[in-house]
Every structure is written in C-alpha cells, then in structure tokens.
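All protein chains but one are shown at their positions in the complex.
Right after this comes subunit A.
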Amino acid sequence: MSVPENLSYTKEHEWLSVADGVATVGITAFAAESLGDIVFVQLPAAGTQVTAGEVFGEVESTKSVSELYSPVSGEVTEVNETTADSPEIVNSDPYTEGWLVKVRLTGEVPQLLDAAAYTEFTQES
C-alpha cells in the first residue's frame, strides 16, 4: 500500500499537504482500498468553514459509507469537481488526481502522523 513520504496523515485515514497556508486533503490508499469501489463523494462547497476533527463530507462505496473528518480548520477554497463525475479516481489515484478539498488554514496544523507512523498505524489496525 503506497504511503508517500511527503504527506502527513490522520488516524481517520486522511492525508494532508500544506503549501502557502493552503492544505490539500484527500483519503489514503489504505482507506480507498478498505472501502472498495468508491461510487459517490459528498464534499462541502467552496467557502464552507471546516473545523479540525469534524465531519466535512462522505465517501460511499457499494457497501459502505464513511465520513470524512477534516484534519485542519479553515475555509474551503476549492473542491475537486472531478470526484463528482468520476469518484473512482479516489481509488485509482488517491494522492494526486483524487484529492478532495483545499482549505485555507485559520489555525495551526495539528500534530499529524508521518508516513512511517501512519504505515505502522495501518498495520496495527
């Protein structure tokens, strides 16, 4: 299971990268694989305020629904519209084309897992 070194991770299986005060958020390959084929992604509209640790959307596979927890607080500046028509992109390319939202940070980035810690976490769970 791929876990890129340059990203940060949550125990809710989201990944995060930060550049110029804007965080890009997605779900990990581990999460996508566990869910199965993703058939629907529900994301907040641009302009929505999100709060670290709170639900900001959902991903549905054929058999299950999973809530998305925001790793950070801030304002959604952009959503990945491709996921509306092609939700399978989250399975096929979770770390690049399958990103979910971009959030302009309003606070500190919480302590997150690095790739090694996240890999260890998924092996335990």
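Everything that follows uses one rule, which is that contacts are C-beta pairs under 8 Å (C-beta built on N, C-alpha and C of every residue); 3 or more make two chains touch, one makes a residue touch a chain; residues count from 1.
By definition in this document, contacts and distances are computed from a predicted model.
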Listed names "FecR protein", "ABC transporter permease subunit", "FMNH2-utilizing oxygenase" or "Aminomethyltransferase", with the criterion being the UniProt name of the chain not displayed
"Aminomethyltransferase"
Touching the absent chain in the whole complex: find that residue among A:V18, A:V39 or A:A117.
A:V39
Please identify, in ascending order, the residues of subunit A that touch the omitted chain?
33, 36-37, 39-40, 42, 58, 60, 62-63, 65, 88, 91
